[in-house]
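Report on the following structure.
Heads up, one of the protein chains got dropped from this complex, but the rest are sitting where they should.
Note that the chains are named A, B and C in the order they appear, and that numbering of residues resets to 1 at the start of each chain.
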Amino acid sequence: MKKRIGLLTSGGDCQALNATMRGVVKGLSSNLPDLEVYGFADGYRGLIYGDYRMLTSMDFSGILTKGGTILGTSRQPFKLMRVPDADGLDKVEAMKQNYYKLRLDCLVILGGNGTQKTANLLREEGLNIIHLPKTIDNDIYGTDMTFGFQSAVDIATDAIDCIHTTAASHNRVFLVEVMGHKVGWLTLHAGIAGGADIILLPEIPYDIDRIVEAINRRAQRGAGFTILAVAEGAISKKDAKLSKKELKEKMKNYKYPSVSYELADQILKKTGIEVRITVPGHTQRGGSPCPYDRVLSTRLGAGAAKLIMNNEYGYMVGIVNGKVKKVPLADVAGKLKMVDPDNQLIKEAKLIGISFGD
Amino acid sequence: MKKRIGLLTSGGDCQALNATMRGVVKGLSSNLPDLEVYGFADGYRGLIYGDYRMLTSMDFSGILTKGGTILGTSRQPFKLMRVPDADGLDKVEAMKQNYYKLRLDCLVILGGNGTQKTANLLREEGLNIIHLPKTIDNDIYGTDMTFGFQSAVDIATDAIDCIHTTAASHNRVFLVEVMGHKVGWLTLHAGIAGGADIILLPEIPYDIDRIVEAINRRAQRGAGFTILAVAEGAISKKDAKLSKKELKEKMKNYKYPSVSYELADQILKKTGIEVRITVPGHTQRGGSPCPYDRVLSTRLGAGAAKLIMNNEYGYMVGIVNGKVKKVPLADVAGKLKMVDPDNQLIKEAKLIGISFGD
Amino acid sequence: MKKRIGLLTSGGDCQALNATMRGVVKGLSSNLPDLEVYGFADGYRGLIYGDYRMLTSMDFSGILTKGGTILGTSRQPFKLMRVPDADGLDKVEAMKQNYYKLRLDCLVILGGNGTQKTANLLREEGLNIIHLPKTIDNDIYGTDMTFGFQSAVDIATDAIDCIHTTAASHNRVFLVEVMGHKVGWLTLHAGIAGGADIILLPEIPYDIDRIVEAINRRAQRGAGFTILAVAEGAISKKDAKLSKKELKEKMKNYKYPSVSYELADQILKKTGIEVRITVPGHTQRGGSPCPYDRVLSTRLGAGAAKLIMNNEYGYMVGIVNGKVKKVPLADVAGKLKMVDPDNQLIKEAKLIGISFGD
Partner (left out) sequence: MKKRIGLLTSGGDCQALNATMRGVVKGLSSNLPDLEVYGFADGYRGLIYGDYRMLTSMDFSGILTKGGTILGTSRQPFKLMRVPDADGLDKVEAMKQNYYKLRLDCLVILGGNGTQKTANLLREEGLNIIHLPKTIDNDIYGTDMTFGFQSAVDIATDAIDCIHTTAASHNRVFLVEVMGHKVGWLTLHAGIAGGADIILLPEIPYDIDRIVEAINRRAQRGAGFTILAVAEGAISKKDAKLSKKELKEKMKNYKYPSVSYELADQILKKTGIEVRITVPGHTQRGGSPCPYDRVLSTRLGAGAAKLIMNNEYGYMVGIVNGKVKKVPLADVAGKLKMVDPDNQLIKEAKLIGISFGD
């Protein structure tokens, strides 16, 4: 059976993109002698402008452990547009034309939430689409786990571990800012794994007084230091009550690079303790995928290969209760999987004394 | 509420034993002001001979990342004995006496399958028991995951990664022997994560000719090297058919340190290719637990704390479909969770071209 | 022979402080049966206020790999004072009194440049002093290498490695800010090891136009991304010409958290390219010492032990051309070892195409 498939990676990069593509292509090429694989450069940009190259099995050899993406990625298009763009190009139409010009049997798209929405749009336009859930945020609805997440947890935890020895030696308060603007899974897991004392998530607005109490409680018990794991999108109860307009107004004159710095300032004012801030930033997306992610990626990739061999399209390949599952894109596109403040993991963390500032 | 609990770690050591005990004790001490914790030295040995010390929260500070066990461990008693031993001591009776002498509310036992059997025996004898599933083998029935497993996967994968660069440079056949005498989960995951070409498990007997074919197939495709991930307990189809007596006879004159060496010899004879063998051995049990294991351990520890606070005993605390669950010891003690040759992960691995020699 | 020695760790913490103390104490206790070791808490603070505890060989067991310092550290006293302080305490006198009260044979002091100055002052006051050169900056005069340096290089390099995969996938300009306010050894080594394209050091003032040229040159050659390793203390040629007063004036209204952000802003303005910034920060001081540092620390510690056994005091123990050497404190205290812009390593880096922006 002959198949012509297109591959692209879109959105912020993360670990295991290559491992996942390898899974798809090894799965197909081990079973279909007449496979042709086209890789689009820099995400949807390559599909829009017809920037692609043919890939052979050599391209997928030795990339299981390689970070980043051999195809490149970009955040284009930022918005879904069915009408011509400023440059006069109808991008959705352009993508469809390139798909048909190459006579693709399907398009395998690796990306996060934004990518998924566009993938679903292309599906609605009649293209055969398989989506693979990539993100260090683990915020994709319909799958228990996304690839990239555990590797990012490892890196963020490693940062907290390093801070731990320095904090314990100096009796200081340290804050590690973990990636995650809207959802807190990464901060939650890295915070627990790193032994953070206080964990602040976008989903659980904090009260600065609760945080100060937690710091003081530790000091009274003789623990000379406190470590906070704070998501980029952590928000105070006060700010959480603001309207979008009010929040925008606040941000206009915001003097801090991020909420971590505002928080550090508040803690200093209320306790007299200086807070040291660490921002691992983009390192959390980089490096070689961890073994957990490599197994997950290989499984999802193999799952995609199987769907393609069965001519089943329009699905995200996810993992649910340990089993690889096909999930209709129509059911999940655009939905976010957030941390429920009442979920079991939060309760367990609270039981062992971790404060969420609420 | 006052509680007096005993803690012990038994069997082969692994990562995250300390992290799990920290979870239990942090969970209890954050909620019970009058907690007393007794730690028994070297597993059941300490319980038998009354070798214990009282532990404070200081003992559990900073041990989240610490490998090994602060209590020590041993494989005693090797067999369950209700009758007096050679030394005249009824060990079960001795354990009960020490339990009652210390007026323990319960005994928290961390260990693998053998440990679990003894734990269940003590439960049958009327003691309040909580068991926590520790093993790098992930072979404990009733839980999807054991702590120690993912950390061991990381180390074994790391060994395969190192071998990969050397194998690719030399065009050689390499064999990495992974721990696991009876079950192959560790080899299966590390093999997939490390990109092994051939994976041999105790549950899937191999045919040497299939292995030779897989090596030759790679050579024909221009891949100059082949990597085998082989469980300690890998077995040939021929040997799998032997009776226990015949196998024992074979082993009497067995000239190889392990099956890996026999296999290497056979491959050499059949292909003329020399096979290099690497044995990471006990390193797979050592070092700091990976972040995944630290989260798992903290969750299981918190789960144990909650049971104790509710006076619910006689359970293993496991994780099923992502949720911490109490599992009656009576239902699971003595059962092994093996790799089903038809499970989804095996099928996925085969789909992408991995040979299991069957 | 009986000896009573005091130990303290002062200044910013780093890796291998514990490994070094272990070397000292193992060296002495293996040879002197009647050793007494007193550990002062939090650097000179413990010596000033008489906050110490007696240490046994148990305290030094298992700490070879442990980050931070088991004694704690602080930056007190910030300034050397021979006159009474605001609190009426003559701190130098207080240190001397505690030294004599404990009848110490010598004081072993681990620390960087500031610590060394105070150590030399105490030597001038008649105390028996051994100094061990600790700093991630490797800026201590009289020794080729300080412990902590290579471990920090490893962490900073790891950050650049992670950024590399993400930069290559996104075709972006990334900037990694490496610790080092006055000297650039850490940035220089991490920059070369991480494959940075542009390295900016405090010792080599940069011209923003040279940096822009280097970025453009790479773009022209088809390399889609550029990575800058920038020391905290990197400075432009323009700023390097300012008087202290003018610089102070500039900093008064400085709107950037650090020079990296100013630089990113300038690059954006001159090229239209957005620069992503990563700040590994205090992680560079943390975690387990690398094997290189452990060997170095053990050697320096053993060297200190030998001096003490010979009653030779007033020295820093350094390493020169691969040999452990005693270096008179009087000769080196207060001197900084900076990167000479003409040194061989800089020339080698330039030869392979690395830009220093000069």
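Please note the rule applied: a contact is a pair of C-beta atoms (placed from the backbone, for glycine too) under 8 Å apart; a residue touches a chain by one contact, two chains touch by 3 or more.
This one's a predicted model, so the numbers in the text were calculated from it and none came from an experiment.
Counted over the whole complex, the shown chains touched by the missing one are B, C.
The hidden chain makes contact, of the residues C:Arg4, C:Lys182, C:Arg276 or C:Lys306, with C:Lys306.
Of the listed positions B:Ile277, B:Val320 or B:Met338, the one in contact with the omitted chain in the full complex is B:Ile277.
Screening C:Ala94, C:Ala193 or C:Ile273 against the full complex identifies C:Ala193 as the residue touching the chain left out. Of the options C:His181, C:Lys238, C:Lys269 or C:Lys323, the residue whose C-beta touches the omitted chain is C:Lys323. By the touch criterion stated above, the residues of chain B touching the omitted chain are 9, 13, 15, 17, 42, 66-69, 72-74, 155, 158-159, 161-166, 168-171, 174, 224, 257, 276-287. Think of the hidden chain as still there; on chain C it touches residues 23, 26-27, 30-31, 61-62, 64-65, 144, 150, 153-154, 157, 161, 164, 168, 189-190, 192-195, 223, 290-292, 294-295, 298-299, 301-303, 305-306, 321-324, 344-345, 348-349, 351-353.
Simple rule for what comes next: only the chains that are shown with their structure count from here on.
Shared contact partners of chain B and chain C, listed by label: A. Chain B and chain C have CA centres that are 42 Å apart.
In terms of their C-alpha centroids, the spacing between chain A and chain B amounts to 31 Å.
Put simply, the C-alpha centre of chain A and that of chain C have 35 angstrom between them.
For chain B, the set of residues touching two or more other chains is empty.
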